[in-house]
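Only one protein chain is missing from this complex, and each of the others stays in its spot.
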Amino acid sequence: MSLSELAADAVPADVEPTGRQIQGRSPFRLALSRLLHDKMAVISVIVLFLIVLFAVLAPLFASITHHPYGAQYPDTARDSWGLPKGPSGDFWLGADPLGRDVLVRAAYGARISLGVGIAATILSTILGVIIGVLAGFVGGLVDTVLARFMDVVLSFPYLLVAIVIATTFKPHSTWLSVLITIGVIAFFSFAAMARIVRGQVISLKEKEFIEAARSLGASRMRIMFVDIVPNLVAPVTVLGSLLVPTAIVFEATLSFLGVGIQPPMPSWGSMLNDADYRSSLWLLFVPGGLLLLTTLAFNLLGDGIRDAFDPRSERLITRK
Amino acid sequence: MSDEILVKVENVRKHFPIKQGILFKREVARVHAVDGVDLEVRRGETLGIVGESGCGKSTLARCITGLHSITDGRILFEGKDIGRAPDKAFRRDVQMIFQDPYGSLNPRRRVGSIIADPFDIHGTATGAERKKRVQELMELVGLNPEHYNRFPAEFSGGQRQRIGVARALALKPKLIVCDEPVSALDVSIQAQVINLLKDLQDELGLTYIFIAHDLSVVRYVSDRVAVMYLGKVGEAAEGEELYARPRHPYTNALLSAASVADPDRAERRERIILTGDVPSPIKPPSGCRFHTRCPKAQEICATAEPPLTVAAGDTAGHLTACHFPVELGERLAEAHAAIQQESTEPTLGVTE
Partner (left out) sequence: MSLLEVTDLKVSFNTSDGVVQAVRGVTFSIDRGQTLGIVGESGSGKSVSTQTLMGLTPGAKVGGQALFEGQDLLTMTPDQLRRIRGSQISMIFQDPLSSLHPLYKVGWQIVEMIKAHEPGVSKAAARKRAIELLGMVGIPQPDRRVDDFPHQFSGGMRQRAMIAMALALNPKLIIADEPTTALDATVQAQILDLMLRLQREFDTALIMITHDLGVIADLADDVLVMYAGKPVEHTDRRTLYYRPHHPYTAGLLRSIPSGSGGRNDRLVPIPGQPPSLISPPSGCSFHPRCAYTMDRCVVEEPPLRPVADRHRSACWLPDEAVGLSAEVENLRGMAVDQGRKEASA
């Protein structure tokens, strides 16, 4: 927002003679108020808040259960056959084959899964918006090259390529594996974002308010940042919120295949990798359930955000 | 109104290429949106430009405001060729009001900042001065200046159009090009905006180019009217003269087709029902472009293009481009022309 617009915003909201509050409600605030009336979206927000709390409070679970992060209890957590024990008073959600507390690992894994998912989404959103705006706004040869590049990325057999990349750059440390995973996910997700942004920019460019700005002699930069970019907030927010669950599942897939997050660092995907489903169902249900809950909540929230920005009711009212 | 010519349009053409191809695009056809138009606009007058969709009136408007660079010909503003890239002074002097009250205002910006856009771009007012001028403009166009902080979505169609007018007035322009400013509005609101535009013209001495598809609306605002058909001017005259003595068969048809909210007059009038639709501007007809639908068409009309000149018996300001101008009292409705060709091509990417 430019300084001049800030000045315009600083004018206090006034009251009409009838006493009705006539504070200018921004499209964003209207969307927010609609979102708060959407039951499913509100439930999703609460669920996501609880999951984030679960991740943030991971050390608390470690101290309550007296099972610090990474600690193994090969003797107490496994039975005489060497198989992990199920949920009990000591291990609330059971133990894994190495004798680690599944609850503590799931909480620390939540940090990685959420963190990787959100970081990859932010990275792919930034990449996608920059490339999409550039392609759509500049047009011409730049657009042709970028659009074809997006097509190429989108037509890659991404899982195969991801596996190749992840195995080629066999990370030496677990933290490096996190960075590579984020990079791989972002690389394969940005094209979807860039495509949508490009389409939006192209359709915005044809709008009369852009022509109005051009006829006033506005520079290309001004048109891009004052008129086009603010109109991308809604579609980017919607798509971004729907990209998060995809990224989380992507991470889980890579880690499950052993090419994502490297052990001993836990993530929900790598925990699924550890599972021996025939005897220890909790190893499947704990990370799997968390994964399902998180992606479901993100998807429902994304749908809610989309409806809030583009309510069908409004179209009904304005229709003749 | 003075006799000083503010805008002179000389043989202006605007063709849009239609390109095909994935990586290397090549031109496969071109839309002849504006195809050789001569016009003059005098300082202080309103020139109405009327025509149906596809006639090139909006494209012409965008050429005059410098939004489109023209393919051929030249446009003189105050005697100066505006050329390919109009300068800042031209941008200040020539403003545009758009058709769509929903599309012409950025939905994500507050009204105050939209109206102040011209000040910001040209750096003419900042801070408290800027706010004061914006509120003055809002008052001038009949908006509550306290609604400075609102978003476009909170206004009705008519009010939004007033916002567009305020933005166009901000830099005290000499010429305002109004591209169908009321056709998206409800009937009761149309009259409000038309009256506002007329009042502003009287108060501020503005010159208007007023574009519409509706002859009856144009009649209320225009000193002179030009009728366009398929990228060319078919007839141009003083308003009263054009409505009283239309010479071009197309003008006659357009006038007879206009809706009349009066049962007796509607029943009495002679409706000239043209056959077919407007041909595609990708492949305009040869000779006179109207010959495919004209009730008076003869052989010469398909081969020779009639020049825009004063027809026999007309006053100096009344120009008609027709080989067989309509005489007063001639009954066109009884004449019939066969449809010689009907364009089947979809009008590719032509927006009006």
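Letters A and B name the chains as they come in the text, with residue numbers starting at 1 for each one.
Note that contacts are C-beta pairs under 8 Å (C-beta built on N, C-alpha and C of every residue); 3 or more make two chains touch, one makes a residue touch a chain.
Since we're looking at a predicted model, the values are computed, not measured.
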item	value
Per the touch definition above, residue among A:His37, A:Arg148 or A:Arg220 touching the missing chain	A:His37
Identified contact with the non-displayed chain, of B:Ile49, B:Val217 or B:Ala297	B:Val217
Touching residues on chain B - with respect to the absent chain	46, 52-53, 156-159, 186-192, 194-195, 198, 213-217, 219-223, 239-240, 243, 253-254, 256-263, 265-267, 271-278, 339, 342-344, 346
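Throughout what follows, only the chains that are shown with their structure count from here on.
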item	value
Centre distance in Å when chain A and chain B are each reduced to the mean of their C-alpha atoms	49
Parts of chain A lying in touch with chain B, wherever the complex brings them together	2, 4-5, 7-9, 11, 13-14, 16, 22-27, 30, 144, 148, 206-209, 211-219, 222, 226-227, 230-231, 233
Residues of chain B touching chain A in the complex	23, 62, 65-67, 86, 88, 91-92, 94-96, 98-100, 103-113, 116-118, 120-122, 126-127, 130-131, 146-151, 153-154, 164, 167, 171, 351
